[in-house]
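As you look at this complex, bear in mind that one protein chain is not there, while each of the others sits in place.
As written, the chain order gives the labels A, B and C, with residue 1 at the start of each chain.
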């Protein structure tokens, strides 16, 4: 029996004004879904439109990628924020991205939170629910892309949303299935061969190797690769090759 | 025969963070439509949500009020901007406001450009079309509220959008039907009685008295009153009373 | 023997673009020192210049009032920030305010941190030292205005800076001499008579009554009054009257 299809996603459109991060053009040739910054942690109307237009041309499925309003720290700081504020800022950002996506003729299919907001949602039920409520209000047909196995998945499903689980190709895991924080040694893997091998093993076994060598079973619909680290494109290509070598078909998780 | 219904609109939700402008609560008891700032010239997700929630409670129809990204000058400076940039920034802002409106359970019914963008659209066909294209892309059911008699009306209608014409209760007109710029003497009227009398005469005759005493025939579906000038609430009440005294019914122009 | 002179300080210049907070003109007739926002939590070059010019005309001594870059929350959220970042952002803000003060012909005499940065400095020695290092680098003749009795005083003095201690007229104190956080009941006092009586008693006894009725001895060179709360001007006038009734002379603490 053939393995289920697998999606590859990456954060794209993270420039602002004259600034760019990562090689979006190369990544659009590798991934099947693009998490596009909405103008709070990165992105602006021009970058959003250009990224959505390029994703459309490349046949890559777009998702909104809302984050904290913190350009100077790229949405990676945990800012003190109430659940009500999360709900409103996610509705604003998803709506804004949906508006530009309509203009680009490439409608959004899903939402994935960014950076510190993503990490918070993986461990804080109230925040996970606030995000899901905002997504449902703006468009109940949008999927939520969440940390594989996290409580956020069930919370979004309880609100009637479709949910996809993702694993991170180049991030180390703690034994509880959460990511090793970026400020700790070993949190980000850099060797393309080792990354591809780990993903290949995971797809065969359904269990991820954590930083203490323990094994964590987790569901998976999508694999996140990064576009902004050294060697990012080569790593993403190696992950793609490993998925295909395992016999899986690459396809977006979100179908509308 | 009864006169056609008339709408009263005002700019609301023009605060930001800890700041507020105008007495929104009082204005929501007077107007029938609220132009709500979208976060570029004023407003933010919290102010948007609070204003939409209050408008819902007051039975006031909400519209998006996009402007230039220029908080420091309240969207009143003409910033060098291409038509393509206008299209994208309007799609972003209308989408964002629509997202928060969905969360507040009070969907947007129309779009009215703000400040320098509004004035530009009244005289620049390319900009007027860019705004209309953005509105149509985000939601073709949204009305456009434009300067009464301006070319922007026909341009939006040509794209299939519903259009409403508005006159300004407290702004002086040039003989060509455009507004006297704010930096010229006499551009803004301040006497509530004179303002109400001018509107009463206009509703009877269908012609507005310009700054040189010439008379300009113009269509009207809505009258704009301001919430942020000295005596704003008293002026708005006087205008409302003048409309009712003329026998017209007050009702939102946009019906979805 | 006459009591030592007392300074009255308030946060001023907290507007931004079209926005204003508090009645700065009235407060400049009451206080002897003005903590002027530097453009990060509030303020901008125009507001800075106008406030410095008005302070000069009123004979009020100006100080820089740096805070977190968080306009949307008025600098009141504790943002994750390294000591090195604090040092650089304080040097930037104090330098900027000094530049505009030079243009206004009214040089800065002191620095007081704002909001969450102030509260953090009162309990975090590393942050208190970072602020003091930045002040010393920009201008070692600037005084530091700090929470009366806090460790920040000694840390700044150890770097060779002159230090003034301040008490808050309208804020409740915990028994350890820190302020009751703003989100707790009773943190802010609102009754002008009670506030004035508390300050009068403090000036007589040298001890402040805490929220649990315990008494805390604290040094004082300045009393902080607020300009942005309901009844602020009346409260500030009552505090001023209480100081004068106690026989003290009102005078700026910082002499250059």
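The rule we apply is simple: a contact is a pair of C-beta atoms (placed from the backbone, for glycine too) under 8 Å apart; a residue touches a chain by one contact, two chains touch by 3 or more.
Just so you know, these numbers come straight off a predicted model, no measurement behind them.
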Report summary line: Touch assignment to the omitted chain, from C:96, C:117 or C:235, lands on C:96
Requested in this report: For the chain that's not shown, point to the residue among C:85, C:124, C:157 or C:228 touching it.
Outcome: C:85
Report summary line: Only one of B:25, B:57 or B:78 touches the unshown chain, namely B:78
Query - Residue numbers in chain C that touch the chain omitted from display - result: 39, 45-46, 48-49, 85, 87-89, 91-100, 102-103, 133-134, 137-138
Report summary line: Missing-chain contacts on chain A, rising order, are 15-21, 42, 44, 71-74
Report task. By the contact definition given up top, give the residues of chain B that touch the hidden chain. Result -> 69, 72, 77-80
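Please note the rule applied: only the chains that are shown with their structure count from here on.
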Query raised in the report: Between chain A and chain C, what is the separation of their C-alpha centroids in Å?
Result: 44
Query raised in the report: Where the centres are mean C-alpha positions, what is the separation of chain B from chain C, in Å?
Result: 42
**Report entry** Where chain C touches two or more other chains, by residue
**Finding:** 72
